[in-house]
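Below are the structure tokens for one structure; questions will follow.
As you look at this complex, bear in mind that one protein chain is not there, while each of the others sits in place.
Then we have subunit A:
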Amino acid sequence: MGVSEGEESCLLLDEKLLHFMDQLELLEKKRTSLNSLIEQGWFSMTKARYSMGNKLVSALQYANEMDPLVCVHVRTLDSGEVVFCTEKSAHKCSEESTKDHTCVENVGPQEEGIRHRKKKKNITEKKPGEDASGERSPDDNVVRKGDRDPLQDPLKWFGILVPQPLKQAQSSFKQAIELSAEIAALQIAVLNTQEELKNSLTNKVTSGEEFKGSAGEGGDPKESTGSKQEDTKGPSLIGSTDNGV
């Protein structure tokens, strides 16, 4: 009975360990591809920086308002596994891009008008505003534009007509984000498997010791008293766990 239980636990341990190894291998593969994607992104960004100018691709260009275009949904499965699903707000982007096409034509004259508008806005705020009704249409445009800004494609932070390498960098980093979500889930899975493996290993060792103790009590008195034989039994148990692992 005891032997078969021991064998079973050994097989289970083997299975878990193989699963653990598979997960580690997969993690390493995904890591390698993540690193190469990030490197590719940097390379493209450097190319863009070369053509645009050093200071035009930097932290100074970040927008004042930001809304995430990629979100992560965390799901915990019944088995305890955690899954990260990335979700792009693609509809927002597409809406933005169509809106922006119409917006691009008006950008020049509107930007010129903004300086006047700020002054006029102050005036209209001071004066109660029926006479400002004629001026409201550009104001509305400004408000709309302000609303749109947070959902804007981050590429627009760096200009309207950005070079192709910057777009390539963006696509590389988008892929890297998806992959990083997968890797994060895999990391959690690796740690969970490790915990399971540890627990079953300690269970096996303790049950083996109990079995050994009961065998020692019920077996020949010579065996239980013979210190040499106990010494040989000890390592054999550890050896069996090693084989099991």
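The criterion applied here is as follows: a contact is a pair of C-beta atoms (placed from the backbone, for glycine too) under 8 Å apart; a residue touches a chain by one contact, two chains touch by 3 or more; residues count from 1.
By definition in this document, contacts and distances are computed from a predicted model.
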*Given the options "Elongation factor 1-beta", "39S ribosomal protein L39, mitochondrial", "V-type proton ATPase subunit F" or "Pescadillo homolog", say which is the protein name UniProt records for the missing chain.*
"V-type proton ATPase subunit F"
*Where the complex has a chain not shown, which of A:Leu12, A:Leu26 or A:Leu197 is the residue touching it?*
A:Leu197
*Touching the missing chain, which residues of subunit A?*
20, 24, 27-28, 31, 34-35, 38-39, 41-42, 45, 57-59, 62, 64-74, 82, 84-85, 87-88, 153-155, 166, 169-170, 172-174, 176-177, 180-181, 183-185, 187-188, 190-192, 194, 197-198, 201, 238, 241-242
